[in-house]
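Missing here: one protein chain of the complex. Every other protein chain is in place.
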Amino acid sequence: MILKLLENKRLTIGLLVVFMLIYPFLVGNSNYFMTLFVITCIYAITSMSLNLLIGYGGQISVGHAGFLTVGGYSVAILSSTVGLPFFLALPLAGIMTGSIGLLIGLPAVRLKGHFLAVATLGFGLSIPQIVLNWDGLTGGYSGLAVTKPLMFGSDFSLFYVFVVITVIITWLIQNIVKSSLGRAFIAIRDSEVAAQAIGINISFYKTTMFVISSFFTGIAGGIYGYWVGFVSPNDFIITNSFLVLAMIVVGGLASIPGSIIGAVLFSVIPHFTDSYIGITNIVIGIAVVLIILFKPDGIVSLFKMNKQKLVKPAGKGELLVQGGEKENANI
Amino acid sequence: MQIIVSGLIFGCIYGLAALGLVLIYKTTDLVNFAQGEMAMVTTFVSFTFLSQFEMGYTTSFLLALLFAAVFGAIVHQGIMKRLQSAPPLNQLVVTLGLFMVFNGLAGLIWGHKPAGYPQAIKGDSIKMGSVFFTPNEIFVMGITLTLMLIFFVIFRYTKVGLAMRASAQDIKASQLMGIKVTNVFTATWAVGAILGGVAGMMTAPITFLDTHMMFDVLIMAFAAAVLGGFLSLPGAVVGGLIIGVFENLIAFYLSPELKLVYTFLLIIIVLYIRPQGIFGGTQSVKKV
């Protein structure tokens, strides 16, 4: 019934807009629920970016939380140390994170599967250590304060700004996927040889993927910095990277709504479990296992009314295994 | 010199943990992120035998390994079997989920206070030249090399090994040839869990026994396995040794705070030069 209603596009978009607008009032202007929503937005952006890389591009990254940290610190340094205004600092944070993404992306072009996983894992593990030790720039263990933008006096208006940014990013990523860029990514994911044969420059596109993905994740990190007003090395660690990875698989690979569903699910679970001692991770873990066992294409497959539209996720052997390598395996 | 020796000891621990990872990967095509937590649970079980039932070290050790085998088999039969033909990323994320579940449950059951865990062989350190060894360290090195050799031989020269290699290559063809692939996989998981358990019980005296003791070890083991090419058992051990020694050299001469960063930098450089890892075979282009 509800699903039928949702077929009506205008109605649903209207609902969406209304929901976003009245959300703060729905929750009684509660700072906690607004924070929960913003954190969900941050994870939604991160998981969409990661999905762009993994789901559409077939490139694995297990260190995406590192980009969140870089984004957060960029905002902190740009706003507090340099003194840039909000509308400059946030995109710049994205660009700075994007350039780090470029650094990671360049060697990553040569790596695949587990080898890429280890390289990005190393990145995700190293960032907190580097931040901790680069006292002069990052303030070390004591973290950095972020100057909140003056033009949005209250958290209330800041909330709307971040919601708008999230919507814009969603729209952008959606368009990237449908553009020639996105089609090139998918072509590379499905077969590098075939992609090359039709004239796609593989190294270029692979690096671009990393840059785009880290750019958006950096902005998400920036949003975190601005919302909380403080960043520290422990904010986003390797377990957060794992969680984002779980979000996209559970939500649905190569699916933008899937990424958002995953992000929402894993951001909301702690709300219900945090007051019971020590079960949050168990619940999340069980959810991951059960959902993948019973809905291997992610939660989003539940809603696939017009399934032909969704790009199918990569099949076995495409994502992580270096095909054809086994024959020459050294034991 | 002492620095290098200490590095070798840690290298053995990483290598030992990596053996289980590689074994499972070679056969079932899957990176098991829950490996470390399964090892941790096994170690806690052995500790329960040791402290609550006051059994001897050897008895507890063997009983814990028995437990590990059953545990590994159950995880495969109960969960991983259903994912045999799912995309690798799905399998990987499921093991991440299991990781969280095992870690959380262990915390609820055994608490979070670190406990001292006995060494396999007691005794004060012995001085050889300018280098100090403890008997336990020699034992750890010995057990790592022995296990590596045993599995190397099994894999290459026995029928079981052949079945494992065949299942890894092509599930359908192996089934047609009369190999019970699922059984082979279950057995691999059991053996992988045993290897993990051994690694856990060797790690616990050094890192102390608590619920997150295997986390760093597993990450380093994963890095070691990849450095070694991920398909090669000796490669895993050699990778572990390289990482262990390099880590300690960096910690001593450069910066103990950034040793992890430098270690991964080294791995990335090595992989950039040899994308298939040190012991990996020649890389072939993915089929169209």
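For clarity, chains are labelled A and B in written order, and residue numbers in each chain start from 1.
Simple rule for what comes next: a contact is a pair of C-beta atoms (placed from the backbone, for glycine too) under 8 Å apart; a residue touches a chain by one contact, two chains touch by 3 or more.
The criterion applied here is as follows: contacts and distances are computed from a predicted model.
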item: Chain not displayed: protein name in its UniProt record ("Fumarate reductase subunit C", "Transketolase subunit B", "Leucine-binding protein domain-containing protein" or "Quinol oxidase subunit 2"); value: "Leucine-binding protein domain-containing protein"
item: Touch criterion as defined above, residue of B:162, B:206 or B:270 at the omitted chain; value: B:206
item: Among A:120, A:138 or A:281, the residue in touch with the chain that has been omitted; value: A:281
item: Candidates B:19, B:94, B:260 or B:278 - the one touching the absent chain; value: B:260
item: Hidden partner chain, residues of chain B it touches; value: 2-3, 6-7, 10, 103-104, 107, 111-116, 125, 127, 132, 134, 206-208, 210-213, 215-216, 247-248, 251-252, 255-257, 259-260
item: Residues from chain A at the interface with the omitted partner, ascending; value: 2, 6-7, 9, 12-13, 15-16, 19-20, 23, 26-28, 30-33, 35-36, 39-40, 129, 132-133, 140-143, 170, 174, 178, 224, 228-230, 232-237, 239-240, 255-257, 260-261, 263-264, 268, 270-272, 274-275, 277-278, 280-281, 300, 303, 306, 309
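Everything that follows uses one rule, which is that only the chains that are shown with their structure count from here on.
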item: Chain B-touching residues of chain A, taken from the complex the two chains share; value: 54, 60, 107, 110-112, 114-115, 117-119, 121-123, 125-126, 129-130, 132-133, 191-194, 238, 242, 245-246, 249-250, 253, 278-282, 284-289, 292-293, 296, 313-331
item: Residues of chain B touching chain A in the complex; value: 26, 29, 31, 33, 79, 82-83, 85-90, 92-94, 96-105, 107-108, 152, 155-156, 165, 168-169, 219, 222-223, 226-227, 229-233, 235, 255, 257-258, 260-261, 263-265, 267-268, 271-272, 275-277, 279-288
